[in-house]
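Structure record follows, encoded as structure tokens.
Complex shown without one protein chain; remaining protein chains in place.
The block that comes next holds chain A.
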């Protein structure tokens, strides 16, 4: 408890407070604007945080991440276009409500559920993080290797693609990660005689290229949607407060689903919101009303994605394993600031960890205080034509990435990664496993080689403790499970 209080002292420091506010406002904007995701926004902002203190930098980047979950629901409800992927399910009931003239109620439900879900997720983080840390402090290289391998396999089994595609993308990401000086021998790898490559590929350029650029290419020629967003004002929001009693159980159910799924690698807020919605539908006596504008159908997924966005930080901060690509970038930001992620992080940098946790809650307070009274402003922002944003994204990406090492080399790297990312997108290969492989690959190699050095090349050392055996079993289960499921569904429906 004292740690949490000192965390609030860190988060309430004026500079941290300002950057937290800036982060959540930017995140909210990014969320309101369909087409730019939090991943692209965070990688664009990363170079701007280089001169900040690490705690301040992560506070701001995290604010962009969970702020986007708040803003995303506004576009979903008013425009029927999800601001981010995890708000897609909110359109099902949010937009019909808005069409019916109850936009204020739908928006208020989304904002209050987001706040409650986020708060419950933060409570889970406060309770469970120290437990995981105390368990994992005894980890040696073998256990680390096992945990990282689990993270890689989980990253490979992101939904929407078979395990084979995931493994292929992860290995390409790990190959990109192996560029640069080999830590053990000091020999250069894949440097092609270019000095810039000795430090490895910059995570900023890789993330911007893979997530930002393909998004622009795919959307720049899309016809502007003729739909006008539905108008709403703050008075409609305030008058809806007394009708919120009905959503309390939905919020708790949604937050439970989201809080549980958030830390699982490969799951994340999007899956959490879908599952929370289908759970919500199964708990009611008249499920056919869902999709026609029920506030429970807005409350549950919005509570779930915000809870998941917060609990996703648990494995990232306590074990150094990012479950989602956004967490991989946050991890990359920590490494850029010279902080090595892992179980020792909470012990070595308690101010960073607890300051971050406290800032989450302050950020959530900022968001709900900004969004309810200022809803008229956000609604107008939704109406800005999307064609204005593409040049802004390209300009910010190119100028920002130039600043990583003050050279045009990284702009060329963005171009190469962007082209590759677009081609992969066209082929239907998701970029998330590639980024997770890129971040975790060098760490996996380092711990494997360190473990083998300790044991003198004896591979049984890798499975010498109950902990590492358990983790390897989990990894194996994760690999086998989709294959089993595919086999059983195929035998169940032989006609398809």
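Simple rule for what comes next: a contact is a pair of C-beta atoms (placed from the backbone, for glycine too) under 8 Å apart; a residue touches a chain by one contact, two chains touch by 3 or more; residues count from 1.
In the analysis below, contacts and distances are computed from a predicted model.
Not every chain of the complex appears here, and the one that does not is recorded in UniProt as "Tripartite tricarboxylate transporter TctB family protein", selected from "Electron transfer flavoprotein subunit beta", "Carboxyvinyl-carboxyphosphonate phosphorylmutase", "Tripartite tricarboxylate transporter TctB family protein" or "Carboxymuconolactone decarboxylase family protein".
Taking the complete complex into account, A:406 is the one of A:286, A:406 or A:460 that touches the chain left out. Only one of the listed residues, A:78, A:133 or A:172, touches the absent chain: A:172. Only one of the listed residues, A:3, A:182 or A:289, touches the absent chain: A:182.
Against the chain not displayed here, chain A makes contact via residues 47-48, 51, 164-165, 167-169, 171-172, 174-175, 178, 182, 184-185, 187, 189-190, 213, 216-218, 220-221, 223, 387-388, 390-392, 394-400, 402-403, 406, 408, 411-412, 414-415, 418-419, 422-424, 426-429, 441, 445, 448-449, 452-453, 456-458.
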